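Every protein chain of the complex appears in place save one, which is left out.
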Amino acid sequence: MLKALREEVLEANLELVRRGLVLYTFGNASGISRDEGLVVIKPSGVPYDSMTAEHLVITDLDGRILEGNLKPSSDLPTHLALYKAFPAIGGVVHTHSTNATSWAQACREIPCLGTTHADYFYGAVPVTCPMEPHEIGSQYEWNTGEAIIRCFAGRDPLQTRAVLVAGHGPFCWGTSASDAAHVAVVLEEIARMAYAAMVLNPSVQPISDALLDKHFLRKHGPDAYYGQSTPKN
Amino acid sequence: MLKALREEVLEANLELVRRGLVLYTFGNASGISRDEGLVVIKPSGVPYDSMTAEHLVITDLDGRILEGNLKPSSDLPTHLALYKAFPAIGGVVHTHSTNATSWAQACREIPCLGTTHADYFYGAVPVTCPMEPHEIGSQYEWNTGEAIIRCFAGRDPLQTRAVLVAGHGPFCWGTSASDAAHVAVVLEEIARMAYAAMVLNPSVQPISDALLDKHFLRKHGPDAYYGQSTPKN
Amino acid sequence: MLKALREEVLEANLELVRRGLVLYTFGNASGISRDEGLVVIKPSGVPYDSMTAEHLVITDLDGRILEGNLKPSSDLPTHLALYKAFPAIGGVVHTHSTNATSWAQACREIPCLGTTHADYFYGAVPVTCPMEPHEIGSQYEWNTGEAIIRCFAGRDPLQTRAVLVAGHGPFCWGTSASDAAHVAVVLEEIARMAYAAMVLNPSVQPISDALLDKHFLRKHGPDAYYGQSTPKN
Partner (left out) sequence: MLKALREEVLEANLELVRRGLVLYTFGNASGISRDEGLVVIKPSGVPYDSMTAEHLVITDLDGRILEGNLKPSSDLPTHLALYKAFPAIGGVVHTHSTNATSWAQACREIPCLGTTHADYFYGAVPVTCPMEPHEIGSQYEWNTGEAIIRCFAGRDPLQTRAVLVAGHGPFCWGTSASDAAHVAVVLEEIARMAYAAMVLNPSVQPISDALLDKHFLRKHGPDAYYGQSTPKN
């Protein structure tokens, strides 16, 4: 079932390893088949180097396991909440990557300090409000998703494909599992550069709206001209 | 003698190398057979890349060498003190890993700033008091163990499987040598993230008790539900 | 056409990958044949690991594509502006390398704090003024080149082979594409060391003019004596 999606989700998980974003079994990636309403996700606590597409778990949008002998990632409910709230997304990735997690632990959004950031995120990468004890005590992972969704009220999730969960770490998403993994890798690099820029100049301001627009829109939307998918100019 | 334990202790030592926690001959891992009261430990100052299980040294809990042609790690007495004081532990690891050692040198405990930390340690990773000249002048390595044990008065060593020895570096432990090595690797990453979080937000506060409880207890104790060892929910 | 230059430009692009200066398709290198007025440049958004010399694009100095089936790097107009303004240069490299980009994001020039810097750059690596909305809104990439050129009024571009574009990242150049790539690699290291030196001593001053002269001129110009190309003394 969902053979191609399984392969893509496996590959997205392995990309996190290759890029140094995960330690041991940290992190997880999933993808969704919107037609069938099915999610493919990494199993919980399984080492990456022995993971195959068969180890992945398939669930429906309510988290019922339809295929797989292993337990799904304990963060599954967060993934499901995001898939339900953001119909345009096709993949979700969660990591504890060093620099993005440092910002999450500092409870600070990552301001848009440069064009690397603007190429991927249309403004700051926001940080959620800390969760309340009653949100933590019951249905914690689902409520993590709710905290993200509240944080994104009024935002287009495809214009800002990442969030920092306060005191926890980043969740990223995209049009597919591989897109989400790509965003997670870039977020980690952006977090690293923003950290050093803040140290060098604690009063640094975000780049201008003009520069933000230029960079985001030259890679995204109808007027994009970066890469090979648009006609030569 | 203790063939399986020798292999596990060798592997724990090599894990420190693979994960970039040791330089040259720095660091050491040991494991204990509680039934026999015997400890297997790395030899002193031997390069990791030529180390085999036969090079490891077996001693009793008083440090008498029962097997092995090499001198044991000079930190052996610290390991022994921990094995005697903490009957539930099965392995000890000592490193001078960069980030954990930086906190030890700064004489600061690592506060619990995020869920990565809470997944492993039930609160701050404490730092010992500086040792007094008379503790250093005689039986120094044993007294290092004593300083750790005093620091853990009233704590469950399996809930906080690491300590920073002030002006020195981390000691870690666990249910086995491989568990202790795993903790040492994660501690290094947590130390790195906490460092950057403190720089980004010097007044950052530890995560709430609710979040600490949630994360620690979803991986440890009777209600754990992370990983594959507990039934599918 | 321009087979040797194609190979050199490919190699310069790959050097950026080998040295960890680029992530995914970030960055680009080009080279110019001054005799023919032709530029060889990396295609836009193509992965490095499948890139061959045939993928490179050849344009004239007005950006007209003369050979190649792919779109050139979107930064081509910046390269062309530099080739036109700086007749002595033979190659241009642009990266978003972590540390150099952090300085660019902090809108700070990199002061010459040591002899590593002085071996390559005859004084601070300057940072451009932020670009105005009208420069960004139209012919952005060309205007990026203009901002660099204004910043270099009165400077010899071969004595300072790099600039930080504010809120963006470094552009480097040299006598050839491979020289420009070499400069980009060294700039990243210099940026990293200057960052740490500033943290350790926020009031640190640039090295003396005497030391700057000594180091720059022992590697550059008629009295150079570093390396093998000058007679044994």
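We just call them A, B and C in the order they show up, numbering each chain from 1.
Heads up, the rule we're going with is that a residue touches a chain if its C-beta (ideal position, glycine included) is under 8 Å from a C-beta of that chain, and two chains touch if they have at least 3 such contacts.
Since we're looking at a predicted model, the values are computed, not measured.
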item	value
Chains shown that the absent chain touches, full complex	B, C
Listed residues B:Leu14, B:Ile65 or B:Ile149, member touching the removed chain	B:Ile65
Hidden partner interface residues of chain B, rising order	23-26, 43-46, 65, 70-71, 74, 96, 98-99, 101-108, 130-133, 136-137, 140, 167-169, 195, 198-199
On chain C, residues whose C-beta touches the chain left out of the figure	113-116, 182, 185-186, 189, 192-201, 204, 207-208, 210-211, 214, 218, 225-228, 230, 232-233
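Heads up, the rule we're going with is that only the chains that are shown with their structure count from here on.
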item	value
Rounded Å distance, chain A centre to chain C centre (Cα mean)	32
Centre-of-Cα separation between chain C and chain B, whole angstrom	46
